[in-house]
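Questions regarding the structure given below will be posed in turn.
With one protein chain held back, the other chains of the complex are shown just where they sit.
Order of writing sets the chain letters: A and B. Residues in each chain are counted from 1.
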Amino acid sequence: MKDDSLVNQLLAALEDIPLIDPHSHIDPRQPVSRSLDDILGYHYYTELAHSVGMPHAPLHPAVSARERVRAIVSHMERFDNTVQSSWFSDIAREFLGWQGEYLSPQDVDAIFDTAHRIFNQPDWEDQVFRRSRLEQIFLTNEFDDDLTGFDTHRYVPCLRTDTLVFRGNEPDVQRRLAQVTGVEVGDWSSWRRALGRLFERFVSHGAKACAISLPPDFAPSCPESQPVFWMLAEFCRDFQLPFDLMIGVNRRVYEQGVYQGQDLFDHRCSLLAYRQVFNAFPTVTFCISVLSSGLNQELVSHAWIFPNVVTFGHWWYSNVPAYIESDLRARLQAVPKTKQIGYYSDAYKLEFVLPKYRMYRRCLARLLADDFVRTRRLTESQAVELGHALLRGNVERLFRVGSH
Amino acid sequence: MKDDSLVNQLLAALEDIPLIDPHSHIDPRQPVSRSLDDILGYHYYTELAHSVGMPHAPLHPAVSARERVRAIVSHMERFDNTVQSSWFSDIAREFLGWQGEYLSPQDVDAIFDTAHRIFNQPDWEDQVFRRSRLEQIFLTNEFDDDLTGFDTHRYVPCLRTDTLVFRGNEPDVQRRLAQVTGVEVGDWSSWRRALGRLFERFVSHGAKACAISLPPDFAPSCPESQPVFWMLAEFCRDFQLPFDLMIGVNRRVYEQGVYQGQDLFDHRCSLLAYRQVFNAFPTVTFCISVLSSGLNQELVSHAWIFPNVVTFGHWWYSNVPAYIESDLRARLQAVPKTKQIGYYSDAYKLEFVLPKYRMYRRCLARLLADDFVRTRRLTESQAVELGHALLRGNVERLFRVGSH
Partner (left out) sequence: MKDDSLVNQLLAALEDIPLIDPHSHIDPRQPVSRSLDDILGYHYYTELAHSVGMPHAPLHPAVSARERVRAIVSHMERFDNTVQSSWFSDIAREFLGWQGEYLSPQDVDAIFDTAHRIFNQPDWEDQVFRRSRLEQIFLTNEFDDDLTGFDTHRYVPCLRTDTLVFRGNEPDVQRRLAQVTGVEVGDWSSWRRALGRLFERFVSHGAKACAISLPPDFAPSCPESQPVFWMLAEFCRDFQLPFDLMIGVNRRVYEQGVYQGQDLFDHRCSLLAYRQVFNAFPTVTFCISVLSSGLNQELVSHAWIFPNVVTFGHWWYSNVPAYIESDLRARLQAVPKTKQIGYYSDAYKLEFVLPKYRMYRRCLARLLADDFVRTRRLTESQAVELGHALLRGNVERLFRVGSH
């Protein structure tokens, strides 16, 4: 971003908007990091370190946290150009008082100890919420997760359904399902009973969404083709929950990859595969995440045409400014502003909310400046309102959270 | 666009170029709007209003024009970020003397009445032509349209052939075809006779193009696979008419959508499907419109290699500055300047020619400034000449209209 006072003013105003983060993998019982290992153990760092030559050995549980951090940091210079590396720099500067530019191996001991001290303050979780201007954050819960023992206003449950749809025929999954619902699944009517109990349980614990990630070849063309998926959509309708569809991931493409660093995508994937679902459930809000700009262009048009299709953040391999900016630019120009959920952190630890949202807000501020304020379509304060809709207003309204 | 005097100067020069609009859906007997309902009844507004929550009821013919406009306007704030909304603002400012930024429901009565007064001036059609610097505009005619009773220099007929190719086996279509050509179609030689008479009739009434929109899976791999399509190409060759191929639309994807707001596209579509056609008809100019940037990249390469392939405007879901700019940038850098037809309005009412072309010219001016003048490849006046080729010169030469 160039030295640009308009962009900086917009950015400052966007930074003032308190966040509700509508998708993450936070563990509400361990929401913050306890050591630098929790930060650098994020798959973005382990997979990039592995990609530039780090073997698997340092990732073994028997290796000490300090040693693992040392191993990862010793490979970081090789990917210090990446935006993922810049998230780490942001965390180190914002939360650890670090002053340098890139972390070198000789800095490891000092910063490791600093992190240990800071992360283990008794109010660290609250500090991170406050400094990130975070108010609420959505979880991603397995169907049999315990939903008690944490503040479900702050940590909003969300029913993740990959296991049910893709592994529902496995005895172990059916056993877990019976345990949590009391229903032994067999025929489809028993599945319906079991899923109904799941939804009841989740909604009674404050769940605000149902979610699933889907492979590129998934095609729910009729209820019979994907009965569990179709029933989930029915329950989303009956319980008035948005259904987050995260479309296009291929699992385990790199078989010898590190944990969570094995998946990729196939850009030959179309939303056409979902036409029957979008048509069959007009009252369900489908929040759609995609992995490629080709599919984003389809998404822009689908959200423009289908009342129940909403754009949902910038997911994973698309969560890079080069792609955020081009994808977001098209959304801002062609998708109604009430139908865009700007961003989610996808974080495993709360410390990542701040740098990831900052990256997004920079992209947003630049586009608001160039395409709206400088073209005289919006005043600065109107542009900030548009940003507010994407960052906060639509999350509240569509997921019925916050002040809704 | 930033405050940028070079861009503004280029834009002013481009605005001076009189237009020949090579593709529209104008009805030459009702070319201009008669009420604001004709403006806001454009599918871009009805589908966006519906997308943000407007039910079908206000679109029923029994509802008064004023009520319908009120219903649509009451939903417009929710999509006032879109470029389609900015076309309306441009029309309101340019043609209706409106001073505000966004139209609110309480403005409806006043602007509705203003529009009624202005649109019903006896010379309104001429005024729109003059203010839009429009000289000629192409129509999209069904094969049995009456081509008499209007000025075919101003309103250039164009034979639209979707019905013949995709519904030629329907008795009603064959009956209409017999009525207009005198030929009862049965075997392929009777089809050839019938199509020959259509071409004769259209060309004798000044038709300058043949056109068709095609689904993503259309594959005319040989004459036998798509006999009617193949014969149309033969007649384009024999009658020296360019053949506009508008590639990639899926019809009726959103089944409950508003009229003309049901279609979408599948980005998994390739020009490879047209290789046999491009090879078989070297003397036919194929003007290609596409719906996605992925296909635009193929189009850029095809227009660079095939002498008979020409880029043709920015169609429908691609007709958004975010996509126009990236698609056009590649065309300007890699497609010979004589093989690019810059833009068409696709308008149903003449009032839309001005705002749509203005949007395009802004994109063009910015690219000419950044990629040509600032890199010292072209002087300002040479850049305007390049813009002239896209906006006017190539239309005249390739379609044999204007001063050609």
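Following the convention adopted for this analysis, contacts are C-beta pairs under 8 Å (C-beta built on N, C-alpha and C of every residue); 3 or more make two chains touch, one makes a residue touch a chain.
All of these numbers come straight from a predicted model, not from anything done at the bench.
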Checklist entry - Which of these touches the unseen chain: A:28, A:220, A:242 or A:294? => result A:294
Item to check | Touch with the omitted chain, as defined above, among B:50, B:70 or B:302 | outcome: B:302
Item to check | Selected from A:86, A:114, A:190 or A:382 as touching the chain missing from the view | outcome: A:86
Checklist entry - For the full complex, which residue in A:308, A:326, A:345 or A:394 touches the chain that was left out? => result A:326
Checklist outcome for this item: Per the touch rule stated above, chain B touches the missing chain via residues 268, 270-272, 275, 278-279, 282, 293-295, 297-298, 300-307, 326, 329-330, 332-339, 370-372, 374-375, 377, 386
Item to check | Touch list for chain A against the chain that is not drawn | outcome: 1-3, 47-48, 50-53, 78-84, 86, 101, 250, 253-257, 261-268, 292-294, 317, 320-323, 326
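Everything below uses one rule, namely that only the chains that are shown with their structure count from here on.
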Next on the checklist: How many angstrom lie between the centres of chain A and chain B, each centre taken as the mean Cα position?
Outcome noted: 39
